[in-house]
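One structure is given here, and the rest of the page talks about it.
With one protein chain held back, the other chains of the complex are shown just where they sit.
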Amino acid sequence: MADLRQHAASLTVALGTGPDIRDITDELNGVIRESGIREGTLAACVVGSTGSLTTIEYEPGVVADLKAAIERLAPPDAYYAHEEAWHDGNGHSHVQAALLGPSIHLAVRDGRLRLGTWQQVVVINHDNRARQRPIEVTVTGVGG
Amino acid sequence: MADLRQHAASLTVALGTGPDIRDITDELNGVIRESGIREGTLAACVVGSTGSLTTIEYEPGVVADLKAAIERLAPPDAYYAHEEAWHDGNGHSHVQAALLGPSIHLAVRDGRLRLGTWQQVVVINHDNRARQRPIEVTVTGVGG
Partner (left out) sequence: MADLRQHAASLTVALGTGPDIRDITDELNGVIRESGIREGTLAACVVGSTGSLTTIEYEPGVVADLKAAIERLAPPDAYYAHEEAWHDGNGHSHVQAALLGPSIHLAVRDGRLRLGTWQQVVVINHDNRARQRPIEVTVTGVGG
């Protein structure tokens, strides 16, 4: 078997006021291509406590439905203790991001992410202002 | 130290109309056995945007309670924008799966998953019809 190796990369994604959702599947497949890895895993994590990663069918309906569900989990207009000290209006953002989680770990097969036909990887900005979101990507596997 | 290596496998799990929940711990331990890896990690991800993975105490009560909680997160009978274009009745399935997340990453110790005594790995089908769910598994570690 070929030796196991690893490739690290950083992406930065511009996102609007939260909840904003962006498809990053192409960018992640680009990192895999750069790496030359054919089979293994891709780990991605969002840097910052008001972002999250998951997969969805990236079409406008699901995007709108997921935003609505996220706002139900932690409504912007509810009371947040975070505001007592910080007054930055993003108490809901912190809670939403913590519940969804900052990391995802997917399979690489045949040199690309092994996803369903209608499944894309998305980054979510939960913050109450537009943000540049750094995402750290690590591909581990064999191939080349 | 022995060289780090990797073993990839695919499972397919038959699941009923969502939310349906199945214990896949034995299948995952089988993949680890095949790999000969004694210490490392197991990454699993469900292929498709209406499935998810997590761990629970797999007993009928918790299974029923988790199904009820999932249905509260995104009730089947609510309005979903996804239906406007797709009319396939599974708007809630997409939202539920995105909130739970498609991937899990567990420790392999002594040649098997290191879980609690009452902790099992489960795959969840959120779709509004029975599905064959592919799950990609990658074991990375040392041993043998």
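When the chains are written out, they are named A and B in that same order, and each has its own residue count from 1.
Note that a residue touches a chain if its C-beta (ideal position, glycine included) is under 8 Å from a C-beta of that chain, and two chains touch if they have at least 3 such contacts.
These figures come from a predicted structure and were not determined experimentally.
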Among B:V46, B:L100, B:V123 or B:V137, residue touching the chain not depicted: B:L100
Chain A, residues in touch with the chain not shown (by the definition above): 3-6, 8, 43, 45, 47-49, 73-74, 80-86, 91, 94-95, 97-99, 101-105, 136-138, 140
Chain B residues touching the omitted chain (full complex): 1, 3-4, 39-41, 43, 54-57, 59-62, 64-66, 69-70, 73, 99-101, 104-107, 109, 114-116, 118-120, 140-142
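In this text, only the chains that are shown with their structure count from here on.
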Geometric centre distance via CA averages, chain B-chain A, whole Å: 19
